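Removed: one protein chain of the complex. Kept in place: all other protein chains.
Our next item is chain A:
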Amino acid sequence: MSYNNYDNQYSTTSYGAQGGAGGGGFMGGSQTSPSGEKNYTKDSLRPVTIKQLMEAEQISDQDFKSDGAEITQVTIVGQIRNVAQQTTNVTYKLDDGTGSIEVKQWTDSEAVNNEDSNESSKLAENMYVRVWGKLKSFNTKRHLGATCIRPITDYNEVSYHLLEAAVVHLYFTRGPPGGAKGAQNGGYGAQQTEGHGNEGMTNGGNPEVGRASPAAKQVYQAILTSPQTNEGLHFSDIATRLGWQTADVLQAGNELLDMGVIYTTTDDHTWAILNM
């Protein structure tokens, strides 16, 4: 269940980042501005190992990249090795088996006696905790500014976190699982470009089409793979290409219109693929 969520989340962000890093040149289907999407990349929450944090590439004062994607909000799971109570913050030394890092949680002076501070005072050495925070750099030394620290109660979360960090690392370095790069996640633009001259493709573009009837799928495919202007294709043209009766094309087209995966252009019977 959660993997699907991550697929969605990371696909949008990674494609945005690639668009930004591609530098110049027209990226097929990059309808939204790459710089606009980059901000979402920064804001995504990424599960990482401490080794990844220590080795993340520093791209500016407080910005870091890991596996080519910008990171700020991260989550780690580790064991507390040391607790140092200071006047303005509590510094924990966290070890997750891949390395160790200092985690600083600022003390909220107005909340000294409420439950929050009691909760953090329960954190002791050798406890396993999950931390959400931002990677920061101060005098070349890296630490994690913690937003929230929660003790681990089910130790399977340790395994879960490490596996999740590995999955996300592989996603960024090798693309989505199954070698279906972009086929189901996000890459509409890329699919559209590849679509021309790739007649063998069974289903590209919008994943919604997967739910359509076989006839509608074929019509969608025909529009996707036929050379055309930005005005799309007339339904009689599609009928000729598929060797179908126009009524059948019309029916399939109406199904696709209802699904919102194609739209009418110059008139009701000229259709183009709706690119998200």
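Please note the rule applied: contacts are C-beta pairs under 8 Å (C-beta built on N, C-alpha and C of every residue); 3 or more make two chains touch, one makes a residue touch a chain; residues count from 1.
Definition applied: contacts and distances are computed from a predicted model.
**Student:** For the chain that is missing from this picture, which UniProt protein name fits: "Proteasome subunit beta", "Small ribosomal subunit protein mS29", "Replication factor A protein 3" or "RING-type E3 ubiquitin transferase"?
**Tutor:** Not shown, but named in UniProt as "Replication factor A protein 3".
**Student:** Determine which one of A:A165, A:L233 or A:L256 touches the chain that has been left out.
**Tutor:** Final answer for the missing-chain contact: A:A165.
**Student:** Going by the contact rule already stated, which one of A:D63, A:D95 or A:D248 would touch the omitted chain in the full complex?
**Tutor:** Reading the full complex, the residue touching the unseen chain is A:D95.
**Student:** Based on the whole complex, identify which of A:T88, A:N126 or A:T140 touches the chain you can't see.
**Tutor:** Checking each option in A:T88, A:N126 or A:T140, the one touching the absent chain turns out to be A:N126.
**Student:** Which parts of chain A face the unshown chain closely enough to count as touching?
**Tutor:** 48-49, 51-52, 79, 95, 97-100, 126, 128, 154-156, 158-160, 162-163, 165-166, 169-170
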